[in-house]
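Every protein chain except one is present and positioned as in the full complex.
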Amino acid sequence: MTDLALCDQLTGTLCLYDIDLPAAKRNVKVGKEVFSHPDARTTFKVTATDDLATALKGADFIFLSIQPGPLTMFANDLDIPLKHGILQTVGDTTGPGGISRSLRAIPIYFDFAHEIMKHCPDAWVINYTNPMTLCTRALYAAEPEIKAFGCCHEVFGTQSMLARLVEKHLEVDKPDRREIKVDVSGVNHFTWVTEATWGGRELFDLVDKEIGEPGFFDDLTEWSEKTLAEEKYFNNCSRIKYDLYRRFGVLGAAGDRHLVEFVPWYLSGGTETLHRWGVVATPSSFRLALHDIKNTPKDQAKAEATKKGASEDALHHTGEEGIDQMLAILGRGDLDTNVNLPNMGQIAELPLGCVVETNAQFRRDSVRPITSNPLPDPVFMLVYRVVAVQEMTLQAAMEKDFDLALAATLNDPLVNIPTDRAAMMMRELLQANKDMMRGWKL
Amino acid sequence: MTDLALCDQLTGTLCLYDIDLPAAKRNVKVGKEVFSHPDARTTFKVTATDDLATALKGADFIFLSIQPGPLTMFANDLDIPLKHGILQTVGDTTGPGGISRSLRAIPIYFDFAHEIMKHCPDAWVINYTNPMTLCTRALYAAEPEIKAFGCCHEVFGTQSMLARLVEKHLEVDKPDRREIKVDVSGVNHFTWVTEATWGGRELFDLVDKEIGEPGFFDDLTEWSEKTLAEEKYFNNCSRIKYDLYRRFGVLGAAGDRHLVEFVPWYLSGGTETLHRWGVVATPSSFRLALHDIKNTPKDQAKAEATKKGASEDALHHTGEEGIDQMLAILGRGDLDTNVNLPNMGQIAELPLGCVVETNAQFRRDSVRPITSNPLPDPVFMLVYRVVAVQEMTLQAAMEKDFDLALAATLNDPLVNIPTDRAAMMMRELLQANKDMMRGWKL
Amino acid sequence: MTDLALCDQLTGTLCLYDIDLPAAKRNVKVGKEVFSHPDARTTFKVTATDDLATALKGADFIFLSIQPGPLTMFANDLDIPLKHGILQTVGDTTGPGGISRSLRAIPIYFDFAHEIMKHCPDAWVINYTNPMTLCTRALYAAEPEIKAFGCCHEVFGTQSMLARLVEKHLEVDKPDRREIKVDVSGVNHFTWVTEATWGGRELFDLVDKEIGEPGFFDDLTEWSEKTLAEEKYFNNCSRIKYDLYRRFGVLGAAGDRHLVEFVPWYLSGGTETLHRWGVVATPSSFRLALHDIKNTPKDQAKAEATKKGASEDALHHTGEEGIDQMLAILGRGDLDTNVNLPNMGQIAELPLGCVVETNAQFRRDSVRPITSNPLPDPVFMLVYRVVAVQEMTLQAAMEKDFDLALAATLNDPLVNIPTDRAAMMMRELLQANKDMMRGWKL
Partner (left out) sequence: MTDLALCDQLTGTLCLYDIDLPAAKRNVKVGKEVFSHPDARTTFKVTATDDLATALKGADFIFLSIQPGPLTMFANDLDIPLKHGILQTVGDTTGPGGISRSLRAIPIYFDFAHEIMKHCPDAWVINYTNPMTLCTRALYAAEPEIKAFGCCHEVFGTQSMLARLVEKHLEVDKPDRREIKVDVSGVNHFTWVTEATWGGRELFDLVDKEIGEPGFFDDLTEWSEKTLAEEKYFNNCSRIKYDLYRRFGVLGAAGDRHLVEFVPWYLSGGTETLHRWGVVATPSSFRLALHDIKNTPKDQAKAEATKKGASEDALHHTGEEGIDQMLAILGRGDLDTNVNLPNMGQIAELPLGCVVETNAQFRRDSVRPITSNPLPDPVFMLVYRVVAVQEMTLQAAMEKDFDLALAATLNDPLVNIPTDRAAMMMRELLQANKDMMRGWKL
């Protein structure tokens, strides 16, 4: 809403749909404050509803951003695998936790797709929910004609990191991250930069320089323990990004906390191994704490104060690109950026139809992928495996089939426990999801 | 050179390489006139050489535009097939004539590629020679790391045609053809527009309107005979473009004279059938006449007068995009346009590596294809067949193998004569090319 | 029935289903004579029905052999294209006539498939009807779990021809055609022998010897005209088989009358060109004459006399392999032979699922394709194109869509007439099929 308020080219109605109507209404209040802020350059009417059809009718753009199930389920996605020996740093995208979350989210997204095609088939749908890939994939599986894409800011972080390298090694002012042109290829949270330039200058030699510094890959356990103690769960040192570059010649292009979940190398030794790389795992208690915020009046007040906090001072851009994308789709300025879309050749080696993350052109009523550089063979295999697990998970969700869900899980890079243990884990996870697993025999 | 003279952002040296040094020198003279014209906004030093290495050393951009063999050979490419019952309208791209020409051009392009990688591996290579696809393909077959692409203005004509439909049916001023956004897919001279918009408005309903007009597809024999009598060989009525749209739902996106050569439907009935569609075939005598221009002093004078003609009055843009492409590659303004490049997924269904024509992004030191809409199955098969014939022709050129050349020819859409007749025809064609078929056993 | 009668390992009931019950009853009579013949080594109960369910219930094997539509329609399949300039020799497999026939046959085969899966899902289905490929394909398109395959004796002829070469050039007794081992690849009536051996000895050098004989490819017009005058429409000289070998290095493995219909080289010059190769086209009048046989009592008598003729003397094997295949499926002896089946890798370069002809293993309750040698590129393209036309034809039949049917036709190798002419032709063909085109808008 802040980004919207700061853009003088758009106006209209913003309808907030939530199954928790009071929550939507709280956000209406926030919205009103934002749009009446002195910095605001436009205004939007903000309404709330818990009726999906009401929200969709007449919509031009639809932003999907949900929590698939209560936060207790998110906590389970972390705790149950951990009990069976599988540590996850985030647990919302891949790994047993990501699969569990996907099986909750996919049917909701099937419904979204059908309702959208019923009420506003020409609207553009922008997904922000994780698991990004499978949510976007589910929209297309349900309604192949839908105009949807998924957005994620993880690549921006890699661009910023490269901008810092430019500043440091070329001794210039730090460029804006948008000036760093990257060729991106992979799936969300497991994307890879295969080429990076700034003003036509290739940047991988700067990466070489950076990681060639003495002690660059030294043990970061101390840093990690401090970070954990300070509960700064989202900090990391980009060592995984760089380590992947060191091994494969292409740069991991998501946050380290995500990257480690797509390969078996950093997490299967447990927290100790992980901390050596300067990455910490978000504890489930933190996820649950967020939950409490919403439920105690005191915390609500605090949460809203935080939000208001921003608005009391100046309004600030969030750094997300949603508004720029909308503008480009409305024909107001071209935009080329990374996005999640069904594969139509942008990653030539992967199956058509699976959702991948690459650059795309945003133009008037059109979002079209740009072909990406081929990935090195070893990286391609890592990515293909993830795609295959996602497609199996989709299949399991469509057929509501436990054996398929287990088979998908056994193919997941983090799952190196015995099959009977894995079966037990999946049974517990799905049991814990029970309220959202309509039609499954569990 | 005119386009270059009209662009104020570039300067430098233009070295004209020709195996016929006097011809190059004549063009130096033309160049000097152009750059000293009062309209010129920049100047270039113009030199001539018949030594390739001299031309290449230090080059930033290389424009390839040659006649593969003397014009007598071009005439043979038309006359010999005609003798065996195969009529061709152009004969420089496909059909037996196109194959014959390809077999002459490919080894020359192999040499170009090797010399370029030896003398200026970082230079960008822009091909304008026909057969466009196989010339560009040969560069990559010889030197996979070359930075080359092929340019052709045929799609521009389709954009102009759509602009005229906008003017006529929407009753507005005719937009510039660049405002007509088209999704392009296929191979050079056999490209297809699968989607066209103007300011976000889809345009295929205008095409429907146009071809729905009474008598739209009426017999054009009279027009054709008049055109032939007036020697206006390059005129046509776009009926083929539209007829392909009528049958397949996507628009043929090259001139009719090219399109008819890629399918067996319009040419195998001879001139009479062809004329019904408002297309005329260029006679070989016309090609030979061009030849004479170069060789008689009088015609030379006339030819140069023609060229000068332009420069005596104002300098005019040619409508080609070469300069814009150079500027974009130099980082001076983004450009998205259609271009011929090896397939890296832009046409997902075709084999990787074959050269295709789609849209691409021109950016600083980068030309990257944009994924295109899938072609309808029947059109895909038409295109795939052409690609296959081209790959077989390349193979024949690499192995200098008559049987492969014949096998390629037998797969060509225009070849519906008995195999013994086709063998005789190919033998005559290659015999006529003898001086340029080094290493072949003929 | 003769083959069945000559096999002492099988007995049971043979139920003849026909929409023309009297015809079925006439065949019951023939059957009874066959099984009571002194040479018969077994007996079968022979019954007739015009109720499909009755025929199917309890069936172990189902032989499908129908005429898709009355013979007048078969005649139209020849006459209408001819009127528009397209000569066909057979007209039951490919070309406009084959497409027309396919569009009649496919819906019948959809019904067969559904009824079989309803009444006897474990039965094996053996198709003998042309168009072989599309009939078999339709069974699988309708019911993917069906156990069906298609049989054709054309390859046997090629084996016999090779056996004669062995006799002639190796100066031994002519071996049985089953001793000639061939690797077969393609689609029915457009199959290719890529390798042939006899007792381990490769045979292509004999083919080289044969075609190297002086005058081997001389003009056969005289022979053809004599053959035509004598109404020996099914004779041919195998020159096409050999000519394809000469051009592509692999042997055309169906009768010449079929082979010429899959390429544009022999038929588009009309009868004159065709006759030069020793091939004659069956006139539609001959097809209609067959029709009359069934309808005049006198001809019926004659036809039955013909059939009886055989039975008056000794019973003879037909040379078909149906009984051997049944025996192998019943576990009585292994059999490896060529057969039409959905592609599951036997022709690695073609799409999975399309029906192709290769060798297969017949074993107890199993028919499994054997991988075939890759086809040379130019032949692969010829075959792929045919497969594509067949898949488009299936699509047209499923969607009952005239435009798709026309688009398929335009891709057919024989169709080199203008698109408007082709559209007229297809409209006439489908109009003539009207009674069998339920659901089509024509």
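Letters A, B and C name the chains as they come in the text, with residue numbers starting at 1 for each one.
The working rule: a residue touches a chain if its C-beta (ideal position, glycine included) is under 8 Å from a C-beta of that chain, and two chains touch if they have at least 3 such contacts.
Computed from a prediction, not measured in an experiment: that's the story for all the values here.
Displayed chains that the missing chain touches over the full complex: A, C (touch as defined at the top).
Of the candidate positions C:D18, C:E115 or C:D336, contact with the unshown chain belongs to C:D336. Residue A:V415 is the one among A:I146, A:L327, A:V415 or A:L430 that touches the chain not shown. Summary of contacts with the chain left out: across C:K181, C:K400 or C:R427, the touching residue is C:K181.
Contact with the omitted chain, checked across C:A53, C:A314 or C:M344, is made by C:M344. What subunit A contributes to its contact with the hidden chain is residues 217, 243, 246-249, 263-266, 268-269, 273, 276-277, 376-378, 381-382, 384-385, 388-389, 391-392, 395, 403-404, 406-408, 410-411, 415-420, 422-423. Within subunit C, the residues in touch with the undisplayed chain are 181, 183, 197, 199-200, 331, 334, 336, 343-348, 352, 361, 363-366, 368-372, 374.
The rule is short, and it goes like this: only the chains that are shown with their structure count from here on.
Among the residues of subunit B, none is found touching two or more other chains.
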